[in-house]
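Excluded from the complex is one protein chain; the other protein chains are retained at their positions.
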């Protein structure tokens, strides 16, 4: 499945700030803990299609845990930058 | 002679500030030096009557060198405070 | 969707490692904005970062630029020395409110007054974060901290200092703004302000100063979400956002520009 | 005419000895005004003077009150310690511009911001008098000093700092005014301002601050009369006289009250 | 040195290891012993593991810092990894087996005792009391202080506002002790 | 120590004592001698008397500070009062007799020479050159440096803006020397 | 205020606070820095409730100068900090020394130089004892080795400060500051030194002549006379020297160590005694005045010495100077950054004993 938004679980500290800014309110707290002991957030498969790639979650996230891609329809060819490169 | 204004020559540093504020322009630089080597100012006898006791010279003097008394006509009885007491 | 176009890209100058900050701590956002501006203005090769003492002391681990650690409060003086020694460098400090507004007050004021061509990024979280949440000059009246356990009392400890207003009033300041990162809108505006704070000295106009209101959930004893709400509910009303000075020829109406 | 009524009386708290100041130096007037207020408010028995480092370092020889010498720039911190230790005392500092606005900037700002119930008498002569006329933060643009021999350059050294305006903007300040002693009218207004700067903390309202523009003929390399003219011609236009803050319930229109 | 015992108590920040260290120290004091308690704050100022060292002795105590302790309470895996190798041969190691695989215990060298502290605490109604379970087990195993003194010291470390929690904590201490009673 | 001479030059602030001290030091240097010049700023920072000490020697100079000088130039009365008692027996004391009553000179003990420096300078057109008169007299009396070297050194101590004053100062030095020529 | 005899388990930092409060400290001026934050935090809670003064200063410079002001009033006052902050107080300390003000300064020192770390270290011995500020002044330096001593010595600090009108520094480290031990409270007493008029302090002149407290001495010979008087005062402090000797009588080798290192070395020594090694401990408690006479006596009795410090070698100078007529001292320096344990000192002690382990 194509996910426009991904959370790097090793980075997420479960602060929930992204949840408060997502216009579609599709981000939720999972029940998983990461290796650092933090609960992490997720966008469940059921709702992921509702993601508008607005990147609000990424902008507010203090821990660089969110990657967001434009929906393919809008993406121009050749632009495939990996968010976390460099 | 009654002088409404007196300059303590040991204190005067000849800065001439008093000369600039005297409304009657009656203060002039003498040709005397005091023990500290400063030229001192004076109000010459010829003009001392023109002194209005306005105290401008005393207010501007940085060296507490000027004593000013009200003209006797205006002075109330019993008030004979020495300016430099204390 | 990794081969879609990124809707959000981390700046290359930002090291891709986990931060040491507490969950929800907005130092993370603030330093990302600095990194984004370094990238956008292509400054990473000529940037020199003056780190300060506070929770951001490890900023040199995150920003891949030449860095030096300043004693507590002295970053503006160190920045002056660096900039005068290397006029071609893009010199910036990153300082907390205890560092900048308390012990570093004199250095901050005089760096600004001289109009040093440096950028000061000032992260105001109304508390001494690193040392365990003591009162800062920016602590709100009534706010409880470990050294004003009954809440800051204006009568005894004074009112929170508004640094941006003071810095804007000094002749050497070319740009001064206060921003927040509590909402997406504010993050975008903050980014603009940080950028201008870098541009002002690079344009040889004087000091660039940006105050970023930020949370310290740990020492505020709040959840990150509560802490974030406090920014708009309590902090912004007292510390109004806006551009307080801008010599770069743009409209500099107070309280408007960088908020938009 | 010694048995006429005195039209001018030196305050009893002022020691009747020659001063060490240069001819025409207005420290002499400033310290006399302080002495007059101490007498009028009957404070000499409960006053504690915090001397500072500058040409006025010997102020304790002239004011017959309990005194302590503060390190350069730290008088507001020393005053804080004294006042907190002896709340019943009338505590005041007497500081030059190098002392107060340069090295002592942080102490001055925070003393004011905390609203310490003390009086700061600030004698601004735009230069470091005691050490031989070096540039001060208040030195006018273009003014030549021994450390800006080509004249202060705004671009490199910044513009003269306006302390009263800054201090007035802080929450803990109860009274702040700038005065001059270059004319009889100004001397009279200055006296009022000094008095209010004493009254504000005594009324438990906060800090009392008065900036007195004064000459330093020696380091300005002017005659006392020329120097005195410079006050109205150059200094006052840049450093406007007036009451900048007054919590004592009087009309506090800027630029009017204490000039009258 | 008679009546001497020392222990490193280690775990995640939120596990209350400092609290049980203090509790042990108070109990030792109440029991008339000399005691030192030393929090060791590691290099990271934020997050990470917390640990403290408690030394109990009838004599004056020289060092509050112990490199090679006689015993260890390991509330999580990193603590066991870090400190078990330093425990003296034959030393007592209380392992929170709720979070740590007991296979990691060096039973050949030390006297490792697994206590499912979280589960026991859970069963008493509050996982947060896992620390109390562990200290109860430790006291039982070493006899460093009597259990009743330990319990009586709870009022010293639990703030008056939370006084109502004391009975539950006493229960947890007892449950820990019971879990390791030979 | 061969070729050794030291002198305290003292007077009011405005009398230019520091200037002639420096002039003497320059001249000594130009003459190939070792020399030290030490301004002594007294306790009062503002006003008061000024003095400096110049030491000239063919050898290395140890101390630039001289408590008991070999000679003295006293430009005013307080300077004579203060320093004459310290001058070594038989030492040279140049007294500005324009301002100081020569009766105060301790002619029994020292070789005191009065020079009406202000009047001589006045007669050359400028009272301010009294200091030059005094140093000329001193050089003549002690031979510490040749007069022409002294004169040639004027350009080192008088700023280029005032170069036109040099000839008058040379004259004053000469006049001072002439006044004491045996 | 403590109940006399009250027995509590507290951190060294808290013991210092409670000791100061019991000793009548009226004003505290602080600034946050690890590892002494407990001190301002405790004082911010307790002092206002007692009607006393707590001020969080804008900096250590300001805190030290507030202390100067309160001390000039003859009020029992105190500041505390840790190494970098103590460096910032040096100018004020020199002024307080020169002005002869009774002031108490606490340094819970940390690893240096520079920002260093927040762990224990004895790297500030020189600064404390030789004077990090300018000019010739000395301050009492008290180095507690236990939490009880931290409590007791802070009381002594106030008494000495007023007895000599001189700054007194309590020098601890992160171990002393952070460790908890049982402490018996209540022995510290407020003395008459907190009375309003001590004959020299500022009270507002009232009907008497004005008083002046300063360190500027410009008239001829004034500063020299002042320095001479100070010299005599510093020499007279000798009578208040404090130290602990532990098993020195039959010892061949005496370990000299202060503060936390002293107590840790004690552990080592106990252990080595158990295996028959004739080792003792001399623990200076006052670092200034230094127990030179006692060390000289021990040296004269034929002892050998090993100085152990948590630094590159600072107090060892004073030990060597003290024993130089009869002996010398070896040195072992634990590097700041490494936590010291009793085991660390075994090898150096054996080496100094001339034993190959």
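Per-chain numbering from 1; labels A, B, C, D, E, F and G assigned in written order.
Going forward, a residue touches a chain if its C-beta (ideal position, glycine included) is under 8 Å from a C-beta of that chain, and two chains touch if they have at least 3 such contacts.
All values reported here derive from a predicted model rather than from experimental measurement.
> Among F:15, F:36, F:96 or F:140, which residue is in touch with the absent chain?
Candidates F:15, F:36, F:96 or F:140; residue touching the omitted chain: F:36.
> Touching the hidden chain in the complete assembly: which of D:61, D:131 or D:203 does that?
Counting the whole complex, the residue in contact with the absent chain is D:131.
> Among G:2, G:37, G:311 or G:341, which one is in touch with the chain left out?
G:311
> Touching residues of subunit D against the unshown chain: what are they?
53, 57, 69, 71-73, 98, 102-103, 105, 128, 131-132, 134-135, 137, 146-150, 157
> Even though one chain is hidden, which residues of subunit C still touch it in the full complex?
Within subunit C, the residues touching the omitted chain are 44-48, 50-51, 57, 60, 63-71, 74, 77-86, 88-90, 106-107, 109-110, 114.
> If the missing chain were put back, which residues of subunit G would it touch?
Contacting residues on subunit G, toward the hidden partner: 61, 83-84, 86-88, 90-91, 94-99, 109, 111-119, 121, 123-124, 126-127, 130-137, 214-218, 221-228, 230-231, 234, 311-312, 314, 317, 320-321, 324-325, 328, 333, 335-338.
Keep this in mind: only the chains that are shown with their structure count from here on.
> Sort out for me whether E-G or A-C is joined by the greater number of C-beta contact pairs.
A-C
> Distance between subunit B and subunit E based on Cα centroids, please, to the nearest Å.
The computed centroid separation for subunit B versus subunit E comes out at 87 Å.
> Among the residues of subunit G, which ones contact at least 2 other chains?
34, 58-59
> When you check subunit E against every other chain, which residues touch at least two of them?
Subunit E, residues with two or more chain partners: 45, 47.
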